[in-house]
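First up is the structure itself, then whatever we jot down about it.
Note that one protein chain is taken out, while the other chains of the complex remain in position.
Chain naming follows the written order as A, B and C, and within any one chain the residues start at number 1.
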């Protein structure tokens, strides 16, 4: 269960950063969907390390191979297994770390939980694990787009103390990818890039926020009371490495408002359905999509691995100085954009199928 | 699945506010735990409407009855079913609402999802549903306390624009319940009460934040990668009515920091284990408890039902003026305190049992 | 999980024979189904002890109460909770049994598993637990009948060494209930009744077989590879108290045949679909319904509780003589008929909804 996400459209993932491969199995994807490896590769390329100067210099080509579930480029309705071979492994980078747990890393908790001191620290706590999420999420996004016209767009909304200003109704992937930091607000993007460059120069790291919108959703997705749309999105996002917060619609800021300021009045739409004038609800009411865009934000802490010396304690309880030697990103949010989109797609594809099952007449 | 939470310690809930009863079944509670209805009633009393002037005047006695799973006050290891009869139903309050969906309520989404216009709007979207969570959570909290000594304490951390200052290491239930608004910071409590009173006077409502700490946790709970501790807590909290945000440890504020500011250095504890000097991680690393207190915050929007007139649109698309007539809380957070504790307990009890299953030697 | 059955149409049950009540929650039943307690009571009456001279004299009225999920006799799509209060409890009957585990009963295994010596032996191993299955199954059967026209009919196919001869294509509930032993073959029914009477006279018990047919099924239900239709039916049936075997279609007898004797040739049906000339497959191919009737048989052992003295050993390992004193059936199969139908309906309703979720176009 712990490596499985979803109830009807469900992915099970595997893989450590220092083993032979990462990958997963998507079970429950409907039959008859046109799908090839070329539909998945672009999402992996956006997640790939070494894609530009803001990310880790560790390079992985991350070629995906689909192992099952297809015939002549069409899904069979059977499990879709996929695989990405690991490359450019330098376990030597990690050997020196084994005497002391890296601060704010999962080395210590993994060791205590599993009783094994892994060469890579917490192998599944590595960002490498997210390759499988991105591949599976690309399948989900493809299904959502083909069958319901759903669009999912994420972007970097904050880096350190700076915040962007983005129009959620119209933001598009092209604008997001127009710069290395993946922020469609050009002015903010400049500040973000400066901030990340400064952190790297200081052998330090910096946190940030990714925002995401899902548009063209039908009314009715979401399964109260424990599988409400926002509940599953929250689980999905907080399962990401380095994620520390999630908010939907008005979020934390909304908790400071009055009801009369916060309520979204209904308006008649041209097609006879109801919409809302404002969208502080973030596209959900009572856990169910209301047809407005789902809008949410995810907070990511600064990466734990930094080049600066840090005073800490080794596994035996002796004081030590720890210095990060691996090749890591100074800021995770530019590469987190496709990962957030992937987890959003996995969540919505599952809820879409669960709603289909309710439509028995 | 949608009304079930947990994998090994799992609760399934039922009940609408206007049906005969609410309740649930806890399956997976270990045998041999001393438990009676008296262990559960106090939590329900803390959640009960009408308990003081800050809450709705709607009164429900909320007497719990346990229907199975016990013999002579000891759990048998079989399902524990429990029941709370509904009282003081005034469906008349709701009839007038049926022509138009209440803004920011679930009336419209429930109707579109299920194809039924329910007398109570979105029946399972009502706060009444949380009775079952509180009862089940009290069983979980009892198990956690008896077997592992875990303490869970939540409190009101913000109301409207005001915020409290609370020491998470020592905050106790007695201090929380010392005032009606359930905030252990007395100065903040006064501001909170004023804010809620003002909202009520204005026939309006106001939002707020509940914070929660879980102490005395062993290292090793949490199931990467999709059932990380913070991921399941996030799901649990965002499944609550009116919840719009979740953050653990440093949360959104942490995303503005540098890694050198954020990292928690390890320190040797007297018992030979490792602790951390600071706790910006919020008690989890890589999704696994590290022995430090879990600390998280949950944002709640202002209640959607307000007495003020609101311009909106009816189900047929015609402009209408909506006025709330039900008896509702002007602010949900004081009563949300035991609910947040309950969902925290359910999440941790499940992860506790899942870790037991891993300890095969 | 252990008291939950089903993935989309799922029931969770509770209750010991000597506690206050038995019941359950059905989650996932589609909205808009007409349903009242009167739709469920007849199935409970068929399962009820004391209904005729072939069954235990223990009488339970077994009145069902639905606690949630309905409005004006129509399902809301929310959980349907139901409750049957226990009556006529005579714990005194069981006290004498506590020194020694009853042979072939669950007293010993329950005690070893849960670490509790329950007053009722293995409380959830009692046939009383099946009340919840029958109630939930009646909801499932109602859904299957209303939405797809599915008919499920079970009957007693063997008692002791005698076997009936029944036409599966046309057998109907009226013919099944025409006699107390629930066998539509009148000649076999006489032999069955004689056999059960003889067992009772001898203070003994006797085993038997229940057969079941489900008709009017669409092609395509069943979820390979682990949730094949026959796999879930097998789980459902072997989860029943006293069940020792399951076979579908040709079953064990089919394993003695040649492929040329066993294969079901396809024939064109008037409606343009394909049927099969024979039905040795029992309505499933590759785990998926093929449109032919599902036919299966379930073997039940003789009840373990008999009046005769039996030489055995007590919990401390000392030789003892055990004599059954509870009021039990000399043969379970007549009352097992509605229970087998219920579990068949629960299995098929779940697979029906799972197939709906696959029909995304």
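A few comments on the model shown:
Throughout what follows, contacts are C-beta pairs under 8 Å (C-beta built on N, C-alpha and C of every residue); 3 or more make two chains touch, one makes a residue touch a chain.
Only a predicted model underlies this, so the values are computations on that prediction, with no experimental measurement involved.
Taking the full assembly into account, the omitted chain touches A, B, C. Checked against the full complex, the one of C:29, C:44, C:213 or C:237 touching the unshown chain is C:237. The residue touching the chain not shown here, chosen from A:79, A:218 or A:317, is A:79. When the omitted chain is restored, the residue from C:101, C:293 or C:338 that touches it is C:101.
Counting over the whole complex, chain A has residues 1-4, 7-8, 10, 12-16, 19-25, 27-28, 31-32, 65, 67-71, 74, 76-81, 83, 113-116, 118-119, 123-124 touching the chain that is not drawn. Annotation for chain C: contacts to the undisplayed chain at residues 1-5, 7, 13, 100-101, 103-106, 108-110, 112-114, 122, 124-125, 129, 158, 160-161, 199, 202, 204-209, 219-220, 222-228, 230-239, 241, 243-252, 254-268, 272, 274, 276, 280-282, 284-290, 299-306, 308, 310-313, 315, 317-318, 354-355, 358. Taking the complete complex into account, residues 7-8, 28, 30-32, 77-78, 143, 147, 224, 352-354, 356-361 of chain B touch the chain not shown.
To be clear about the criterion, only the chains that are shown with their structure count from here on.
Ranked by how far their CA centres sit from the centre of chain B, the chains are topped by C. For the pair chain A and chain B, the distance between C-alpha centroids works out to 26 Å. In terms of their C-alpha centroids, the spacing between chain B and chain C amounts to 39 Å.
One inter-chain figure worth recording: chain A and chain C are separated by 45 Å, centre to centre, where each centre is the mean of the chain's CA atoms. Multi-chain contact residues of chain A (touching two or more other chains) are listed as 7, 224, 354, 358.
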